[in-house]
Structure formats: C-alpha cells, structure tokens
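Structure first, commentary second.
For chain A:
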Amino acid sequence: MPSPAYHAPDTITGAIALLAADPSALPLGGGTDLIVQMRSGRIAPGAVIDLKRIEGMSGVRREGDVFVIGAATPCSALKGDAAFSAAWPGVVEAANLIGSVQVRNRATMAGNLCNASPAADSVPALVAAGATCVIAGPGGVRQVPVEAVPVAPGRTSLGPGEFVVEFRLPVPREGGGDAYLRATPRTEMDIAVVGTGVCLVLDAAGTCMAARVVLGAVGPTVMLVEEAGAALVGSRLDDDVLAAMSRAVQAASNPIDDKRGTVSYRKAMAGVLARRAALIAAGRAQAVRGISR
Partner candidate 1 sequence: MNAPVTIKQFRHVGTRPVRPDGVDKVTGKALYGPDFKAPGMLWGAILRSPHPHARIASIDTRKAEALAGVKAVATGRDFPTLQSLVMHVGEGASDIIHVARNCLAFDKVLYEGHAVAAVAATTPEIAREALSLIAVEYEELPFVLGLEEALAEGAPLLHADMFTKGVEPRPEKPSNASMRLEMGFGDVDAALANAAFTVSGRYTMEPVHQGYIEPHACVASWNADGQAQIWCSTQGHFAVRALTASVLAIPQADIRVMPLEIGGGFGGKTTVYLEPVAMILSRKSGRPVRLAMTRDEVFRASGPAPGAIIEVRIGADAQGLFKAAYVEFKYHSGAFPAIDAAAGVASAIGHYRIANTRVIGTEVLCNRPAAKAYRAPGAPQVNFAVESAIDELAGKLGIDPLELRLRNAAAQGDPQTSGVPWGRIGWIECLEAAKAHPHWSAPLGPNQGRGIAGGYWGNYGGPSTVVVSLAEDGTFTVATGSPDIGGSRAAMAIMAAEVLDVPYQQVRCIVADTASIGVSMVTGGSRTTFATGKAVVEAAQAVRRTLCERAARQWNVPAGSVEWSDGEAVCIAGEKAGTRATAGQIAARASHSGGPIAALSAINAAGWLPGFGAHICDVEVDPETGHVRIVRYTAIQDVGTAIHPDYVEGQIQGGAVQGIGWALNEAYVYGASGRLDNAGFLDYRMPVASDVPMIDTVMVEVPNPDHPYGVKGVGEVPIVPPLAAVANAIHGATGKRLRDLPMAPDRVHAALHPQG
Partner candidate 2 sequence: MVMPPFDKEFFRTDRLALEAHNLFDLVEKLDTLAPGFAAIAQPRVHFAVDGVIETDWSRVLSPAAEVIVLPRVGGG
C-alpha cells in the first residue's frame, strides 16, 4: 500500500495539470470522506490534490443574481454568510446536518456531491434549489445541474481529471422557500435513512407556482420527483394535495434494505418527510411575503 503524493496547487490550472498527470490522482476538498476511504483501503489514489489553497475556491460570493459557492468552502462557513443563509436556509441546513461541527468545519458540499452517496444530505437540497455546478478539467470548463453529477452509488459523471470548482444558485424568486429534512436514528452524527429537499414558490395568495421535490437515500442517486412537484403546483398545499404529493414520492422511491433502514420504512419516511419539508418551505415562502394560511 504505497503512500500517495500530496500536492497543494494555488491555481485551478495547476490543479488541472496535477490531476491530468496521474489518472489515479484525486482532488482533496474537506477530506472527510477521502481520508476515511483511503485509510480503510477502499481507495488508493496515487496523489491527492488539495484544492483548499486555490484562491477563489473557498467562500460564498454574489455575482449579479447568482450565489457562487467555492467548492472548497466548508459547510459550516455557509452559515456564516447571512445573505446566503437567508436565501437558501434549506441548503444551509442540509449541509450542516453532515457529521459533527468538527466534520462540517472541513467537509464541503462538493465533496458530499462527488462522494456520490445516495444518502448525501446537501445534494437533495441543492437539486431542489436548482443549483448547478461548474466543473473544470483538461477539456475546459462546463456547467451542469447538480443532479447530473452522481450516476450511481460512488460514481459520478465527472471525466478523468475533472473536478467541481463551484456551485451556482440563483437568488430565489420572490415567494420562494426551501427546506431539507432527513430521518436518522440519532439526532446528530448519522447518515440519512431518507432525505427530502423541497423548494417551492408561492404567489401572493399563497398558491404554489413552482415546486421541486427531491429525495435522497431511496434510490441509487438523488431523485428529483417531478410528479411530486407537479402535485403541489396550483394548490395551496391543502392536506389532500400534500397526501397526493406524499403518494407520488412513495411511488417514485426505490430504496434498498441495508444496515441503515428497510425498504418499507424508507418509503414511508419519504412521504412523511416530503410533506413536512413542503410545509416548512411554504412557511418560509410565506414568511418572506407575510402571508398567513
């Protein structure tokens, strides 16, 4: 088990070159998955390319009507950005359910995404938010929706030498709100048995104009359930509408039995949590507008 090389380039170009030089090299963000997997022998990269010393890859910034989050930004730092936290509370909460405070001071949403676990907490929230990610690599830079990155447990659509540089999230539409909820046996330090991200937009009357409902840990990848979103649109999120949405979520869920949960429990929780998340998202949307239901 030979030790890998360690490089900490200070430019994106430098990182691209280092990743290109060794096909087994892996980018290092927070390292909270990478180091654990290396130690357990599951992966043995020839080199790790630390991205945290690249200027511009850490922190949240505003570019016009877009929030840009550097891929090396630790999850806990998202909470420190008041504007982003107010705009996307569901994303910030999701990212801050990962591990412990210690872990979130290192872990990044990009790492959470590229680890490609179906149970990643930040990913359903990002997908619900309609986030995209900017990917750099030997072939240049491209931008894709977040949901296009994971393709199977542990596998992404990133090509050789490619890595995530940043996330881009729109400044929410007026009346927008998001939320993320997960089911775990413990209150903290746990992996989602099911995760649900909901983002919706309400008009001045409280009618749902748009909705994205996204599930984690009930399929091989994060799952955008269009039928569930469609069930909400045009409604005021009455009980029967929410019930229909929950049914759509359960129908779309395709979980497995494993050490963390059973098929039937995961399906049931997907419905329950999606409903609860939708109500929180709606509450947030209304709080912005000052509507009472």
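With respect to how the candidates were assembled, all candidates are chains of the complex that A comes from, given by their letters.
Note that contacts are C-beta pairs under 8 Å (C-beta built on N, C-alpha and C of every residue); 3 or more make two chains touch, one makes a residue touch a chain; residues count from 1.
Quantities reported herein were computed from a predicted structural model and do not represent experimental measurements.
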item: Chain A in this complex - touching candidate among 1 or 2; value: 1
item: Chain A - residues contacting candidate 1, complex; value: 1, 3, 40, 183, 185-191, 193, 258-262, 264-265, 267-269, 272-273
